[in-house]
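Removed: one protein chain of the complex. Kept in place: all other protein chains.
Moving on, here comes chain A:
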Amino acid sequence: MSGATAPLVQVEGIGRVFGAGETAVRALDGVDLSVGAGEVVGLKGPSGSGKSTLLNIIACILEPSAGRLLLGGETVWDGAWRVADLRRLRRERIGFIFQFHNLLPFLDATDNVALAMTLAGADVGTARARARDLLDYLQVGHRATAKPARLSGGEAQRVAIARALANRPRVILADEPTAALDSERARVVMDLLRQVAREQQAAILVVTHDEKIFDRFDRMVALRDGRLEAVA
């Protein structure tokens, strides 16, 4: 297990209410969570417990109703967004990994990874070179020119991880990254994430229902009815 250092993700008393009046739904209520550099934290909970809401808030795509959000020590939200360009923040500081990899079907593996860098302003040549390095690092370099439809589930998820790492983010958010994989491939993906966290000193938060990978986290936290209930 990697030892936790200064938290890269810090959630303090975060709450989120959907709707108003009698129909108001409290999706999150006073959630405190921190994820340090090199740490891989699992977030579990039943459907409707608020996992996706919390992930969306940390991803800066959903505004909380209360609390404070800090990324890399910088206050991002405390009653209002404190960062002017949230897309830039996402582009440069957060990597995303999805349940169904969400690779663009019309780009090959290299360009899917390079795209994240060109969106951040890198020139295409440099971006492609780094993309190939990342694919090699994640052991899918031999599939660099394959389109997503030609990749296996495990290969596609590795390419998605490569894309998440493209801009060297310190925070990586993963939404059910192993749900579409068998046990063996799920473990391989989790080991890769652990390797990334350790080697790149990134904070990784993984939303998962997948019990077969629970032992791969440094920490597990659970959400129930919008509250952080248990820490394993």
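Definition applied: contacts are C-beta pairs under 8 Å (C-beta built on N, C-alpha and C of every residue); 3 or more make two chains touch, one makes a residue touch a chain; residues count from 1.
Here, contacts and distances are computed from a predicted model.
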Record-based protein name (UniProt) of the chain missing from this complex, from "4-azaleucine resistance transporter AzlC", "Response regulator rcp1", "Sarcosine oxidase subunit alpha" or "Putative ABC transport system permease protein": "Putative ABC transport system permease protein"
Contact partner of the left-out chain, one of A:62, A:129 or A:146: A:62
Touching the absent chain when the full complex is considered, from A:17, A:66, A:120 or A:146: A:120
Hidden-chain contact residue, picked from the options A:16, A:44, A:91 or A:194: A:91
Footprint left on chain A by the chain that the document does not show: 52, 55-56, 59, 61-62, 87-88, 90-92, 96, 98-100, 102, 104-107, 111, 114-116, 118-120, 124, 127, 147, 163, 175-176
